[in-house]
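Entry: chain A
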Amino acid sequence: MNSFKFLVAAYVATWLIHTFYIGTLFSRYRRLRQSLKELGKRK
Partner candidate 1 sequence: MNSLWAVTVATLVKDIRLEWRSKDALNSMLFFSLLVVVIFVFSFDPLAEESRHIVGGLVWIAFLFAAVVALNQTWARELRNQVLDAYRVSPAPANGLFLAKTLGNFIFVCVLEALMTPLFVIFYNLHVLGPAWQLIPVALLGTWALVVNGTFFAAMSLRTRNREIMLPLLLFPVSIPAVIGMVAGTTAILTGENSAHFYIVLLLTYDVVFTTASLALFKAILHAE
Partner candidate 2 sequence: MKKLFLILAGLTALFLAYATYLALKVAPTDALQGDVYRIIYYHVPSAWTAFLLFFINFIASVQYLARTKASLQKAVQWVVIAIGVIGVIATFLPQVQALLPTGMRPSAVATTVLAIPAFYFLLGWKFPGDRMDMLALTAAEVGVVFCTIVLVTGPIWARPVWGIWWAPGDIRLTSTLVLWLIYVSYLVLRRFSNSAQTQIIAAALAVFGALDVPLVYFSIWFFRTQHPQPVIGGGGSMDPRMLHTLLISWMAFLCFAFLVCWSRFRLELLKREAEQAEAMESLVGAGTAAKASVPLSRSAR
């Protein structure tokens, strides 16, 4: 059925957005850890 690809598209889009957001969370977390480590070193 033609409309089936819309269904797939919607499900994929949902998880893409979630993955993207969680990815940004991870990168923010890593950067924060990094800066904390540098802070510790300066001490």
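The set was built so that all candidates are chains of the complex that A comes from, given by their letters.
By our rule, a residue touches a chain if its C-beta (ideal position, glycine included) is under 8 Å from a C-beta of that chain, and two chains touch if they have at least 3 such contacts; residues count from 1.
What you are looking at is a predicted structure, and each value in this text was computed from that prediction instead of being measured.
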| item | value |
| --- | --- |
| In-complex contact of chain A, chosen from 1 or 2 | 2 |
| Partner candidate 2, residues of chain A touching it in the complex | 1-4, 6-7, 9-11, 13-14, 17-18, 21-22, 25, 28-29, 32, 35-36, 39, 42-43 |
